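For this depiction, one protein chain was excluded, whereas all remaining protein chains were kept in their positions.
Let's turn to chain A:
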């Protein structure tokens, strides 16, 4: 079987400068020069074929609160104006104590989070103790930096529990790694942030936190066409993680929230009969 070693597998390879090129009197090692070979030509971020540019259609969010961490995600995958799926699982169960969220390229997220799972388990068996969330997220960052500018598209959150508590990290394909209390990633993140930032408190109860996560995802799916489907919610606590909701249809949420406000939810509350 293939040996998975990121330094030799994939697009980038390194070469060392020939010693006879330069006399290095300081005897310091010269940094290897990295050559990037792109598979399909130069990576296009904003241009390119918009019909295939389905990658960032998502809303995922996570926040830390007194009962642990709450993750909520939508489930839509779209290829331009074509809905490819309403049932995607954007929370990836890395292992019993770590979860990852998917935003950007689904393939990249699924593959590298599975690779991370492999590494975490091998480490745990070899060393007798589990990798911390900080270490696991750092390891992933290291992989993504190695593929920087190669066209990987990932905006993941790594959330988990270890001996020092529950922790939430944001990792992206630029090699950025941030630890934080609140993150939202994807095309619908701005809408989710609006709701999250308004109602977030550290001392939310579990039910309040779930409600907040669900609402934030719902509002993002309502305004962002690239987000939708169902809301999935996970809770991370000191004993691992629990799946709180496997899929609440956002259409049902629309009418439920409208009714709570005493509205009809048909888009014509003022009865202007515009259509």
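Structural remarks
We adopt the following convention: a contact is a pair of C-beta atoms (placed from the backbone, for glycine too) under 8 Å apart; a residue touches a chain by one contact, two chains touch by 3 or more; residues count from 1.
One rule holds for everything that comes next: contacts and distances are computed from a predicted model.
The complex includes a chain that is not drawn, and of the options "Dolichyl-phosphate-mannose--protein mannosyltransferase", "Histidine-containing phosphotransfer protein", "Vacuolar protein sorting-associated protein 29" or "Proteasome subunit alpha type" the UniProt name matching it is "Proteasome subunit alpha type". Summary of contacts with the chain left out: across A:118, A:205 or A:259, the touching residue is A:118.
Residues of chain A in contact with the chain left out of this view: 1-2, 4, 114-115, 117-118, 121-122, 125-126.
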